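Just one protein chain is left out here, and the rest sit where they should.
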Amino acid sequence: MGKYNIGLDGGSTYLKAALIGKGRVIDTEVRNTGIDNDGTARKLASELCSRNGITPSEVGCIMATGYSRKVLEVADDDISEITAHAYGVRLTAPEEYRPGMIIDIGGQDSKIIYLDERCAVKNFSMNDKCAAGTGKFMEVIAQILETTIDNVGPLSLEASNPCDINSTCVVFAQSEVISLVARKYDRRDILAGMHQSMARRIVKMMKKAEKGGDILMTGGGALNIGLHKAFEEELMRDVYVARYPQFNGAIGAALIASERG
Amino acid sequence: MKSRRKLIVTILVCGGLAALAYFSWMLPFYEFDVNDYDVSFEKLFSAEYLRTLVPLFIIAALSAVGIVLVVKLRKQMVKSDRRYSRFADAHTSKQSGRAPKQKPALFMIVRRTVMVVSAVVLIWGGLIFGLKMSSLSLPLLSCPWNSEEMTASSCYYLSHLNELFQLPIKKILLFVGSTAASVILLGRAVCGFICPMGLIQDVMDRLRRRTKTEGIAANEKLYAALTPIKWTLVLVFAGLCFAGGNFCNFCPMVSVSPILAGISTSLYVSGFLMIFVLIGSFFKRRLFCSVCPVGYMVGLFHKVSLFRVKKDCTACTECGACYEACPMGIKQIYTERGKADVTDANCIMCGECVRCCPEDNALSLTFAGAKIYSSSRKKLMSGCEPAEKVRR
Partner (left out) sequence: MLTTAREQERKARQDRRFVSKETQTAAKYLRRIRELSGAPDGFDTFIDTLGRVYVDMKGADVPQGQKTIGTYCVMVPQELVYAAGAVPVKLCSGNYTAFSVGDDIAPRDACPLVKAVAGFRQTGLMPVYEDCSMMVVPITCDCKKKIAGMLGDRCEVVTMHIPAERGDDEIDRFTEQLYDLTARLEDVTGNRVTYSSLAEGFRRVGRAQYELSEFIRLKKQLPCLIRGTHAMTIMNAAAYMTADKWSEALHRVNSDLRKRAESKKTVTGRKLPRILLTGSPIVFPNMKIPLLIEEMGGIVAGDETCMGERGMYDPPVITDESFDGMMRSLANRSLRPCPCPTFADNSQRIYRLKQLIADNQIQGVIYHVLRGCLVYDFEYRLIEEELGRLGIPVIRLESDYNEEDVEQLRIRIEAFIELIKLGQAPEKRTAPRTGF
């Protein structure tokens, strides 16, 4: 029976780990996935422990989630991202959040999870066939516009006249952006347009019937303030951002692990 | 619009009946010179009894002729129809095969036994057991002209209300009390279990099934067409006495029950109508019950009777087998999707719907809350059971 639990979230680009104990998040860490998923995970876990002065025997169940969860042998069990994200909300959501919906913008997919009042998954929809509306999409566009992913959000807020980007596919949107650049549009306007088009696409996935409760943004995409604002504008209502948005899945996995001892 | 048409039909049928009554002296057995009410147990075994039965034989023979005519006519129609002509031979009764049939349920055996026993008791009861209960009345259509009934039929005083109030108060109370008690205790189950008229119709129906003759399928239009006739009969039944007439002159049962008890009596129009009832119930099970005025009156109180038909609405697949099987054409029994109680004013508690229901416990008959007969797929499919039993 350990006092602490670790959740591992093996995403497509990064491997995230979260250490929780006594019902709160103690530490988080992120690293590039690399080739050896399991090795990276083990390293992350021991690093988290040593940094916080915890011996391995104090760590109870370890739970893996995410794209590469099946190969993380350090974990005792694995759980799908959907469930993990829904659980993570219990620790990461702001106080005033009434459970309703989660928008998760991941590296290669984006999902919408509908929650009931007790934060249990009611339903979910995913965009898992196409990279439009995902973190990867933002990265590609950021690269074209010669900026980094971290600056995308703040830059777009300075836009005065957002462009229209109508293509729904990354590849097509890329060429659309290139042509916009060629036509000497301001890159801040292009970025704002990109955020709007992403938000539009994801909002389309939502079911109109299930808009009760509040909306929470998680995943790496939630770090992007521009996207956050675009969502609020598109939905015409408040959108909350989770604490540790990137680690929401890992925290959720750790939380599920804590139920197993 | 529809009810206006029904009203017109009702008036027309009333007129028809009146004309029939007026000209009925032309019909056989309209009136005997002497009515012989003198019966005894010994008379039933004498040659004289056969002589009293002659009118009944004539009625039966005429009905048989009518049925054969209808069947022949129908076959001619089938033969001339492009679609059905090639199946004309498949319709005949000479085919040897038998459709799979479920084993008879206990309920059905009990019901049939009760019907036969009660018919015997209601026709010859007085001769066998003596007239001990004759001051009690059951709401039946078993003829009170037959003085040898075990109990009286309420139908006489119900159709002669003016006479009822001239009775001594004790008799009125007995009449009202026993009728009300059976309405509450049994409701229209009296039609399905006790009424001899029901037995006659069931026998006709069985005859048809045995001969594999095609019947008339359940159809709302048919029942809609029967409604004006029902209204007419109710009108005649309850109102004729005040106009100085006598419903018994129309009642088909007059031509059966008294004759069987050995009474020779005038039949008026009733023998004529009985032919219709026999032919009708041959092709459509319990056709007369759909228009029976006594049954209608009992049915008015169906909400308080202790016999109920219960339905488990989630178990129901809306297969309509109950509706197809129902002799009274009650549609709501399969369309109902909310209420657990589907007892209808027309329901005679014959249990056919339960027998034909393929879903376990979807339909059941209850008496005072206790289930007495529930549907079961196993029972329904019992005709298809493999020959050898499974060894455990």
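We call the chains A and B, going by the order they appear; numbering starts again at 1 in every chain.
Here, a contact is a pair of C-beta atoms (placed from the backbone, for glycine too) under 8 Å apart; a residue touches a chain by one contact, two chains touch by 3 or more.
None of the values given here were measured: they were computed from a predicted structure.
A.B. asks: Looking at B:E42, B:E163, B:E214 or B:D341, which residue reaches the missing chain?
C.D. replies: Once the missing chain is taken into account, the touching residue is B:E214.
A.B. asks: Please pick, from A:I26, A:M126 or A:I225, the residue that touches the omitted chain in the full complex.
C.D. replies: Reading the full complex, the residue touching the unseen chain is A:M126.
A.B. asks: Out of A:V59, A:I141, A:M217 or A:A230, which residue would touch the omitted chain in the full complex?
C.D. replies: Considering the complete complex, A:V59 is the one touching the chain left out.
A.B. asks: Using the touch rule from the top, list residues of chain B that touch the missing partner.
C.D. replies: Counting over the whole complex, chain B touches the hidden chain at residues 83-84, 86-87, 89-92, 95-101, 209, 212-215, 217-221, 313-321, 324-325, 334, 337, 352, 356, 358, 377-378, 380-381, 383-386, 390, 392.
A.B. asks: Write the list of chain A residues that the hidden chain touches.
C.D. replies: 2, 42, 45-46, 49, 56-57, 59-61, 74, 76, 79-83, 120-124, 126, 128-129, 256, 259-261
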